[in-house]
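The complex appears here without one of its protein chains, the remainder shown in place.
Note that the chains are named A and B in the order they appear, and that numbering of residues resets to 1 at the start of each chain.
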Amino acid sequence: MEKLLEEFSLGLFFWQTLLFVGLLFLLAKYAWKPILSAVEERENTIKDSLEAAEKAKADMEAVQADNKRILKEARAERDALLAEAKKTSTQIVNDAKEAAQTEADKIAAAAQAAIQQEKNAAINDLKAQVAGLSVDIAQKVLQGELADQKKQEQLVEKLVKDIEIK
Amino acid sequence: MKRKSTILINAKKSVALLAILFVGFAFANNKEDAKEGDLKTEIKEYIAHHLLDSYDFSLFSYTNAQGEHVYIGAPLPIILWDNGLKLFSSSKFHHGETVAAVDGNHYALYHNKIYKTDAAGTINYDESHHPTNVKPLDFSITKSVVSMMLVFAIMFFLFKSLAASYAKNGGIAAGAGRFFEPIVLYIRDDIALPNIGEKKHKKYMSFLLTIFFFIWFLNILGLTPLGVNVTGNIAVTFGLALLTFLITNLTGTKDYWLHIFDPLGSTMAWYAKVPLYIILIPIEVLGIFIKPFSLLIRLYANMQAGHIVLMSLIGLMFIFKSWLGSPLSFGLAFAISLIEVLVALLQAYIFTMLSALYFGFAAVEHEHH
Partner (left out) sequence: MEIPVMVGAGLVVIGVGMGIGRIGGSAMDAIARQPEAFGKIQTAMLIAAALIEGIGFAALFAV
């Protein structure tokens, strides 16, 4: 202890304290403060960048999920549209078929009606001609037959008989 | 881990070298006994001289053909306060061989201290062989002060350039200071932050950084051939520890003082605390002074011891003067030098670490519920 006190030099202590405190203040102002703030700034930049990257990644993932969802929706819509179209086309075909059938039926019916009419007309015509011919024939026959009285009466009788049968 | 294993290897080698050294010593011991005594005293004196501060910056000295001591180096200014400022060059002392006459006063060097004497340089002693001459107030620029100025300049320009490089280089360190950036970050992240805490560490950062690099650079400077022993000087370590002491106690919070003067708090009734506090409070108050005192003694003693061991080993070379002993003591001195490089860093680290720990005590703030 005595040796330590003997060794102690006030001058050296004075200079040491002066130099050290001077250095402390100089470095605090010109070195440590800028160094620490620069380092801190850099650390903050790195931290922010990392956070931004993380956020971008999350955004990207959200966008991708969105895309997937939209794609899925579009696909579903397309499927629905296709189904709808198919349904519509089937219906159209069916409708057309039905219409065609109806039309065909109608035409067939009209044709049948016309045929019937023609037939009727022809029958009527035939009847008329047959009737005329019959009358002519009858006239001639009658002219022949009716020459004698007996024959006339026989005929009338027969005719009346026929009519009754019919 | 790797660093540690290298030390271990070094230590092992040192032990092996030591063993062979004793053999060499045994060989050398039985010749020139008479001369050796002189040499040993000379080495001892040389070491003692080296450990002390010096008024001139001499790198080495030798005895020339005429038997005169020739010193290579530069004299330094002496500043004394003895009824007025006395300023003169240390060359007037001729390395303690002559009395310096300044303005009618005479000063002489005795055991590396300046005493006021008569013209003949008589030193009067008391019974226990202490000089009774007047010691003038001494503010000389000694070897240690020059070394500190050197470190001052190195640190200022180094860290200023590091700080400037950030702005120039877009936030990235450049130049020589780049090497020190990780150390600055280490002090912040591993010394200041865990010990002082997130909230208050910024206030202490400047001091911690400055004291770490100041001690480290001075320690390293002590290992260079300049041969200075600044941090192994009690006045220097006292100054550093005094600052730690002042900062600790001046920034102490209410909780810090409460911990010293009322360590038990409200866990006990006041009448139960009184007998305990008669013992506790003096211990706590003593602790305030012991903490920085241990800091100053630790740094001083470690550096002093390192220099003594190193110089003794170098001195052994001249004592052995044998083909076996001298190379071995050289190898041993080399190994110790490597360890000293580590100790230089370790002591700076421990001083900073413990300072941060004490600041942490001073900055505590308990959450009161």
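The criterion applied here is as follows: a residue touches a chain if its C-beta (ideal position, glycine included) is under 8 Å from a C-beta of that chain, and two chains touch if they have at least 3 such contacts.
If you're wondering where the values come from, they're calculated on a predicted model, not measured in any experiment.
*Asks:* Touching the left-out chain: which of B:93, B:152 or B:349?
*Replies:* With B:93, B:152 or B:349 as choices, the missing chain is touched by B:349.
*Asks:* Taking the full complex into account, find the residue in B:50, B:298 or B:321 that is in contact with the omitted chain.
*Replies:* B:298
*Asks:* List the residues of subunit B that touch the chain left out of this view.
*Replies:* 1, 190, 294, 297-298, 301, 346, 349-350, 353-354, 357
Note that in this section only the chains that are shown with their structure count from here on.
*Asks:* For subunit A and subunit B, what's the span in angstrom between their mean Cα positions?
*Replies:* 92
*Asks:* For the complex, give me every residue of subunit A touching subunit B.
*Replies:* Residue list for subunit A touching subunit B: 4, 7-17, 19-24, 26-28, 30-36, 38-39, 41-42, 45.
*Asks:* Can you name the residues of subunit B that touch subunit A in the complex?
*Replies:* So the residues of subunit B touching subunit A come out as 52-53, 79, 137-142, 144-145, 148-149, 152, 155-156, 159-160, 162-164, 166-167, 171-172, 181, 184-185, 188, 202, 205-207, 209-211, 214, 233-236, 238-240, 242-243.
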